[in-house]
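A protein chain is absent from this complex, but the other protein chains hold their places.
As written, the chains take the letters A, B and C, and residue 1 is the first residue of each chain.
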Amino acid sequence: MHLLIQAIILGILTGGLYALMTSGLTLTFGTMRIINMAQGVFVVCGAYIAFTLFNYLHIDPFLSILVSTPLLFAIGFTLQTFLLKPIRHDAHRLSLLMTWAMAIGLEGILSFIFGTDFRGILTSYQNSSWTIAGYEIPVVRALAFLLSVAILVGMFLLLTRTKFGRSVRAVSQRESAAKLLGVNTDRTAALAFGLGAATAGAAGAMFGLVSSFDPASHYDLIGRLLAICVIGGLGSNAGAIAGAVILALSESLVQAEFSPAWSSVPFYVLLIIVLIARPRGLFGVRTRGAI
Amino acid sequence: MLAVLALFPFSGAESWIVNIGIFTLMYAVLGSAWNLIGGYTGYVSLGSVAFFGLGAYGLALTFQHIGIGSGFLPFALVPIIGIAVAIVSLPIGWIAFRTRGLPFIIVTISLVIILQYMALNLTDVTGGAPGLQVPQAPFPPGTYEEYFYWAMLVVFALTLLACAYVRRSRLGLMMFAVREDEDKARGLGVATSVPKYAAFAGCAAFSAMAGAVWAYYLSTVYPQFAFDGEFLAMGIILVAYLGGIGTLWGPFVGALILTPAQQYFAYSLGGSQLYLIAYAAVFIVVMLFLPRGVVTTIADRALRRSRRRKQAVEELATAESESARDTPAPVAAR
Amino acid sequence: MSAEGPLLEIDALSKRFGGIIAVDGCSFSVARGSITGLIGPNGSGKTTVLNMLSGYLASDSGSIRFDGKRVARPDPTTMYRGGMSRTFQRARVLPEIDVLDNLLVAAPKRGLAVWGMSKANRATVDYAMTLLDEFKLTRLTEAKAGELSYGQQKLLEFATVLMGKPRLVLLDEPTAGVNHVMVDLMTERIREFHAKGLTFLIVEHNMEFVMGLCDPIVVLDHGKQLFAGAPDDVQQNQLVLDAYLGD
Partner (left out) sequence: MLSTGTRLRSWILAIGLCAGVAACGTPAPTSSSNAPKGPLTIGISVSLTGDFSNTGKAAQLGYQLWASQVNAKGGILGRQVQLTFADDASSPTQVVTNYQNFISRDKVDLVFGPYSSLLTLAAAKVANRYGYAFVEGAGNGPSVFAAHLPNLIDAGPATAINGAQVWGDYILSLPADQRPKTAAYPSLDDPFSQPAAAALQARFEAAGIKTVYSQTYPAETTSLGGVIAKVASASPDMVVSGSQDADGWAQVQAMIQQKFNPKFLFMTNGPENPVDFPKNVGAQNTQGIFTSDVWTYGAPIPGNSAFVQAYVAKFGGDPSQIDSTSAQTYAVGQLIEAVAAKTGKIDNQTIIATLHQGSYQTVVGIVSVDQYGAPKGSQFLEEWIGGKLTIVYPPSIAEQAPVIPKPTWP
């Protein structure tokens, strides 16, 4: 029982971080109707930025978010402008490969700069943990969780309260409609893609803190993030959060209660069940039949 | 054309060239097989790799459990494995086809991930991470590659045959209809599930056959290489796109350009991470400048030339076509 | 096939999208051999009714009887095979395949026939060619459907739905965005096939076209039948005028 709760705590803490990573995917899908296969590598970039700042300038990884976020935004914005905009005529087919190319290219660049060794960020509080009612709560994970939630809330406000948010939603409703409302869809798309990358940047700094990584780490990441999207329902923020928590929970539970070897399997099984029972995902809205 | 390929080994090509030929054909098979589902039916799938891996493990496992020598017999096994995997693919298709478009892509990715997990963890069956060993074929080193080359060529021929059949048959017409506008097709009495499952199973069968030959040639199978969702999966689609999706020879042309180039890059300039960057660069160039692929682009140019001549005549022929061209056709709803 | 009674009967058909009631207990029928017009101001639920008839949309309640038999759960494929085919408001053709293939797809084939070596048998192809000829599309046989002008696409779509030798054709705004030359061509064809005994249900905004062609005419408003009758009666009817001019 104690173990179970311990596992649940760890699961939820990790889930928060995944939710943040996924929210970026959701945003780009919502606005541009494309899956950003590079989200994983964006996260890894964020981790390397935090790693560099920490090792050479001794900046705390949590502070380095202030650098990684705008930096990744810039990268995302640029990539969208130069690589994705030109192919928007056939985006729904080409974007997958294009973003994948970005992912591999960035992986190459990262390996070129940092080599392919595993890296970890070792802060003074790396291994400390709070003991609450007999449960060990790792400080880094707790902080990462809280910060992720905070950023998610921030994003939510950004999307609901601001003009940018309105145009994003307009675009995601129907591009033609948005055009009528005088929304610059290209610009919005670029901003949205940049913002998606930015969330990865923020999440990445924390990812680097809670687990070690190498340039190839993005393969595992993107696999998980995509699965989270589907189970939650593509383009649904609530779904992204739910999916993330489900993933992390099921993993840590199975790890603790059954066997770590199978830790990820129940999630994918669940994914399949969801698809059979409810193809659009838990929170997905039915995509209106093409009538 | 196939004859040219069949004679290729006799052209005094050394075994290292034949070796590259094998992998080129492998990608040609995988690309063409992918074309069935992704190119003709319009369901972009990353599942091919899953079936490739199943084929590879299928062969290795048969070796483990039934002692089938290590001569030519395993080749005879290849088509059986193909059929078996095709059957296995049907229930998988049933799940995957509950989604469309992007969710479908993701489902197929998950499929690869799940299978890799199983290969890693069902240790009793798959041997887990240490993988499975396949005895080496007792062929003389000088001509060792050629047998695998021809085996792969036969698989390729079969794949090509299937594609050719599809392109001229009712079934293919239904596939195209599904690709163009699935809902409209339903409204025209097309039983859309028939072409969808046919394409999915076909893709599975041929991918599996390629996987089986590959496994026998390398004579080792590891989970992370058999279910390589990273390079293999995307490589397949890239090959198809580079050549031109939906065309008969496109994937082959794509493989012919890409595979030797890739193998050569890694062999010579792999010394740095530039290899990955170069690979990505190829991707991007293709997407930006040849989004419709080599074959399609060339074909289109030829077509448009002849079309333009026709048009000129029509312009005069009917006032109708004139006035009607003023109202541009709106893009299809989906 | 039972020859008596209307070909199509709709009874208390309803559909709501979230809060909005698109179709609200709508009932009307289409007599055999008629060219029934279905009109009504925007948002009166015409297209929604069509979508439910053709099985693209599940109705919340109400029943559909086609050829005297109740259609429990309409589905596009079965409806088409049952002899009811439709076109769409904005023409939907299969853009990347050529015009002839667009027709051949629509030729009813089932079971093993699907696995045949050829796209269609001689007879089917001939029939398709005659249709193309009647719709003046013959010289575009080889062209990709997507390359046709919008008007031509409308014609092609119309021709396509005739491949299944249907008994009832639902045309959704056949003249929308089509120049007069082709409207006349369209009218001609409708009359011709009507003469051959084909029944039509036509949703249309172009009054001149409807009044000239359809009888009877059913008027929808707010998702239910407002009036049904001959063109002249419709034009006289006060309710109809109010509905259109808005009150």
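To be clear about the criterion, a residue touches a chain if its C-beta (ideal position, glycine included) is under 8 Å from a C-beta of that chain, and two chains touch if they have at least 3 such contacts.
Fair warning: this is a prediction, and the values are worked out from it, not measured in the lab.
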Contacts of the unshown chain among the visible ones are A, B
Please give every residue of subunit A in contact with the chain that is not shown. 2-3, 6-7, 10, 14, 111, 115-118, 120, 122, 126-129, 131, 136, 138, 141, 210-212, 214, 216, 220, 251-253, 255-256, 259-261, 263-264
If you put the missing chain back, which residues of subunit B would it touch? 1, 4-5, 8, 14-17, 19-21, 23-24, 117, 120-121, 128-131, 133, 136, 141, 144-145, 214, 217-220, 222, 224-225, 231, 248-249, 252-253, 256-257, 260-261, 263-264, 266-268, 270-273, 275-276, 295, 298
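One rule holds in what follows: only the chains that are shown with their structure count from here on.
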Taking the mean of each chain's Cα atoms, which chain ends up nearest the overall Cα mean? B
Which chain lies the greatest distance away from subunit C when centres are computed from Cα atoms alone? A
Between subunit A and subunit C, what is the gap in Å from one C-alpha centre to the other? 47
Where the CA atoms of subunit B average out and where those of subunit C average out, how many Å apart are those spots? 40
Per the C-alpha means, the centres of subunit A and subunit B lie apart by a whole-Å value of 30
Residues of subunit A engaged with two or more neighbouring chains: 289, 291
Among all residues of subunit B, which ones touch two or more of the remaining chains? 181, 183, 332-333
Quick check on the complex: what are the subunit B residues that touch subunit C? 165, 168-174, 176-177, 179-181, 183-192, 194, 246, 307, 314, 317, 319-321, 323-330, 332-333
The subunit C residues in contact with subunit B across the complex are 54, 56, 75-77, 79-81, 85-86, 88, 90-97, 101, 104-106, 108-110, 113-120, 136, 139, 143, 146, 148-153, 160-161, 163-164, 177-179, 181-182
Subunit A touches which residues of subunit B in the complex? 44, 95, 98-103, 105-107, 109-110, 113-114, 117-118, 120-121, 181-183, 229-230, 234, 237-238, 241, 272-277, 279-281, 283-284, 287-288, 291, 332-334
